[in-house]
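Apart from one protein chain that is not included, each protein chain of the complex appears where it belongs.
Letters A, B and C mark the chains as written, and numbering starts fresh at 1 in each.
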Amino acid sequence: MIRVCVQRESFAPGALLEELEAVGGGGVASFTGIVRGEGDLVELMLEHHPAMTASAMREIADRAAQRWPLLGVILVHRYGALVPGDRIVFVGVAARHRAAALESCAFLIDWLKTRAPFWKRERFADGRTRWIEPRAEDDRAAARWEV
Amino acid sequence: MIRVCVQRESFAPGALLEELEAVGGGGVASFTGIVRGEGDLVELMLEHHPAMTASAMREIADRAAQRWPLLGVILVHRYGALVPGDRIVFVGVAARHRAAALESCAFLIDWLKTRAPFWKRERFADGRTRWIEPRAEDDRAAARWEV
Amino acid sequence: MAIEMLYFAWVRERIGLDREMIDPPDEVATVADLIAWLAMRSPGHAEALADPERLRAAIDQSFAGMEASIGKAREVALFPPVTGG
Partner (left out) sequence: MAIEMLYFAWVRERIGLDREMIDPPDEVATVADLIAWLAMRSPGHAEALADPERLRAAIDQSFAGMEASIGKAREVALFPPVTGG
């Protein structure tokens, strides 16, 4: 089971975990990304390449399923205007054993960071906006999965 | 926020994730362990050392909180008679950044495997029972966190 | 051959368009050529495309390098490095 969702609305991690728990594995790992409210941030605007996003995410999920023995993968990524505390992204993985679930979960979020066509613009209380630049740290995190 | 629960009844991972999402971090990682139904398993009995379990789990959680900058940790471990598909254990972590959340989540489940005073007895359809032996793999997984 | 250009994030903001149809001459063969050629269209294009090292591209919804051929492309997207997750 591989499912990829690109959506404006929020999602319920608990319901997604229940689906992953039902596929018969011994372990379900998840990561949920949330808008941090730092430095007077009032909005995080996520722009994406609508025609490309789902297929790019699907490719990332397929890559994980080739590399680890996974029973289920759910990726959800939101776009649009978010506020601090909002969920941005969900990665959930089910596998027979925990190592595959935990490693592939880390892989999936690292690759979404650097390979899913999203861009983030911060807007602050004073009206100033700023496009988030990719962090060298994120490139390093993604690079550790290169074979 | 560090919370440790040792309980007979099940738990709702979605509600636990919501608590962790509320602490103000940018990422929440979780792992849920589930009873796999393999080889005619009809019951997994979890025995524990009641006077010791919660404090041993709390020590493991404190260790994680010393090692990574965590905003929240929730550990739930069940005991008693479980059946295939049942949840056994939940590890949830909130942190500002994803690396701390994902790494500490892996650490916590590895250490629970090898340092929480639980023992598991499988019972099969033919009535046979077997105590699960520790796996060398689990010892190796735990050993990678030694400093 | 007409190509639909898509622009995202600050590339879109600086150009002032999220998409436009273009018809580059034959000597515009690669993504890098296309960026140099597009930069001459307006001051906004020039500003957005001034530093190709800060740009990334996708051809027909697949990421493509600066030396990729745009020969049969129907759609080319230009944007800053992505920040998903």
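Keep this in mind: a contact is a pair of C-beta atoms (placed from the backbone, for glycine too) under 8 Å apart; a residue touches a chain by one contact, two chains touch by 3 or more.
Computed from a predicted model, the values in this text were never measured in an experiment.
Engineer: In the intact complex, which of the presented chains make contact with the chain not displayed?
Structural biologist: B
Engineer: One chain isn't shown here. Among B:M52, B:V83 or B:A143, which residue touches it?
Structural biologist: B:M52
Engineer: Kindly note down the residues of chain B that lie in touch with the hidden chain.
Structural biologist: 33, 47-49, 51-52, 55-56, 77, 88-89, 109-110, 112-121, 131-134, 138
Here is the rule we go by: only the chains that are shown with their structure count from here on.
Engineer: Where the centre means the average of the CA atoms, what chain is farthest from chain B?
Structural biologist: Relative to chain B, the chain whose C-alpha centre sits farthest away is C.
Engineer: Suppose each chain is reduced to the average of its Cα coordinates; what separation in Å results between chain A and chain C?
Structural biologist: 26
Engineer: By the touch rule stated above, which residues of chain A touch at least two different other chains?
Structural biologist: Where chain A meets two or more other chains at a single residue, that happens at 33, 109.
Engineer: Please list all residues of chain C that touch 2 or more other chains.
Structural biologist: 85 - these are the residues of chain C that touch more than one other chain.
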